[in-house]
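Shown here: the complex without one of its protein chains, the others still in place.
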Amino acid sequence: MKRLALLIVILSGGLLLYATKDFPSWGDPNSPASTHVSPRYLEKSLEETAVPNVVTAVLADYRGYDTMFETTVIFCAGVACFMLLRKFEPEERDLYYRHIPTGLTLHIKGEKQIPSTSKEFEKIDAIWTPYDFIINTVSRFLVPFIQLFALYVIAHGHHSPGGGFQGGVILGASIIVLAVAFNLRTAVRRFGEKIDGIMSALGVFIYAGVGAFCAILGAEFLNYRALAKILPVGKVMARSHGILAVEIGVGIAVMAVMICIYNNVASEGKFDEGL
Amino acid sequence: MIEPASRESSQVKTKWGPFVVTFLTSFGLWLILSGKFDYFHMGLGLISCALVSIFSGDLLFPGGLPEGFLAKAVGFIAYLPWLLYQIFLANLHVLYLSLHPKMLEKINPQVIRFQSRLKSDISMVTFANSITLTPGTITLSVSVDGDFKVHAIDDKSAEGLAGEMEQRVARAFRED
Amino acid sequence: MVLNGVVMVLMFCGLVFFTGGGIGILRFPDFYTRLHPAGKLDTLGSLLMMTSVAIFNLHEITLSNALTSLKIMLIVVFVFISSPTATHAIMDAGVRAGLRPWEKGMPRG
Partner (left out) sequence: MHSLFLYVGLYLCFLMVLSLYRGVAGPTVVDRLIGVNAIGSKTVVLLVLIGLLYDRIDMFVDIALAYAMLNFIAVLGASRYFQKRKGLYEEPPYK
């Protein structure tokens, strides 16, 4: 069976390689991909949108609908993950607590719980990754700077190879580091499930809201030029700022959905102990 | 009548200290990252740094600012050149080992335990990561009260462990 | 010219360390000893290579070039904080899984 699989993989790989021979050569100016609409984007995008990065201009402005529904697809993925995996009934199981001053571990059978208000006891995981001092401290120190870098990536989508999707992923990863290095409970305490759900919807809402706002101001849906009526800038710069607003929405949605998917998959939907 | 006021002011100080330090550090970092000094991007930077400081200022300093924060930071920076030199020596040693034709006879892996006298989190983590980076040793585990377990690759690096490096870390973080 | 010489020397040193790391990962007898070249040599190798690139980037000194070089050094700082931690995490996983360390006289694992 393994050999058959290997044979199939090699065959299909060979076929794909054979098919690449028919592609236009790399950077060919006469290829179909670079004849129709691309030259116009390349020539006009800077003067029309004041965005030096053509990819960002195409993604968030010329093809705004496309990106909006991509964001919606990501949102749907998060919702699907939540619907399929999240369990709400508590299971009967053994509980473990750490007594913080002495470091002793308590094992409680059945449903009894030490109230979570007690400062001396900390609930710990049953399949238990022990407290690791070095990893905890280092990730604690790195998280703010990872977040700052993520915000930089979102804010400089116009000038660098960044944007909402990339920045959102890094922002989500910064919370996931907390969940990995400490435990899921720490991460959820810091960025709760409810906020997470609201944020993932809010991201999509910001994107669609900017579009609808343009429509209210009298232009087409997602035509950011209309924003010039309320912003103290010209029509070209209004397009640039519109792209930024949209990118922020994408970033928020991607971050929240990443965290939602991680939490649900890692804890099998129980949200008590992860990874 | 004077006492409550002074206590309140000290509380305010501990509350705002982490925020201010995180904000300043992250704004310095933003200036390096961004490289655009117009009002628009600086404004975005201010907003981002404020968000980061609000959300994770307490991650950086969980119990408020430590005492003598600036002195410790300066001490840490002064510790770095010596560490770099040690890292260089250590790497030459490991390089020699890994390219030596009779490497299996040269090495003698062993696990060493010792008790450190460092107290604070950050000094112990600095010490542990310095051990990992230098002479043929990697930290296996550290307990909160300073019980170090270290894996050493040969006798020479096992002997030279701790000692000077621990003293220097202690001096850098004002703990001796 | 001097600048180019410095860049070349640094880059060569970095490559030597990287090579040592790559060979060490293959040659050392067990998991624990393999981590030594992987954790250390790669860190110093990337420090030297990144420094050489940062110096080369300063061939004409402008603000943006200087900022880019600073960013490259920022990567180095990040690697220096994160690499020992990652090494420690991998080693911790091995210890918890109960891998026995290699001792003198045992066959290669």
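A, B and C are the chain letters, set down in written order, and residue numbers restart from 1 in every chain.
In this text, contacts are C-beta pairs under 8 Å (C-beta built on N, C-alpha and C of every residue); 3 or more make two chains touch, one makes a residue touch a chain.
Quick caveat: nothing in here was measured; it's all calculated off a predicted structure.
Contacts of the undrawn chain with the visible chains, over the full complex, involve A, C.
Touching the chain that is not shown, out of A:S45, A:T71, A:Q166 or A:S240: A:Q166 (per the contact rule at the top). Mapped onto chain A, contacts with the missing chain fall at residues 127-129, 135, 139, 142, 146, 149, 153, 160-162, 166, 170, 173, 176-177, 180-181, 275. Think of the hidden chain as still there; on chain C it touches residues 4, 7-8, 11, 14-15, 18-19, 21-23, 25-26, 31, 34-35, 38, 42-43, 45-46, 49-50, 53, 56-57, 64, 68, 71-72, 74-75, 78-79, 82-83, 85-87, 89-90, 92-94, 96-97, 99-100, 109.
Please note the rule applied: only the chains that are shown with their structure count from here on.
Put simply, the C-alpha centre of chain B and that of chain C have 19 angstrom between them. Multi-chain contact residues of chain B (touching two or more other chains) are listed as 29, 33, 128-129, 139, 141.
Contacts with at least two other chains are made by residues 132, 134, 138, 141 of chain A. Note for the complex: chain C touches chain B at residues 16-17, 20-21, 23-24, 27-30, 32-33, 35-37, 39-41, 43-44, 63-64, 67-68, 70-71, 74, 80-81, 84-85, 87-88, 91-92, 95, 101-104, 108. On the chain A side of its complex with chain C, the touching residues are 130, 132, 134-135, 138-139, 141-142.
Residues 29, 32-33, 35, 87-88, 90-91, 94-95, 97-99, 103-104, 107-111, 128-129, 132-134, 136, 138-141, 151, 153 of chain B are the ones that touch chain C when the two sit in their complex.
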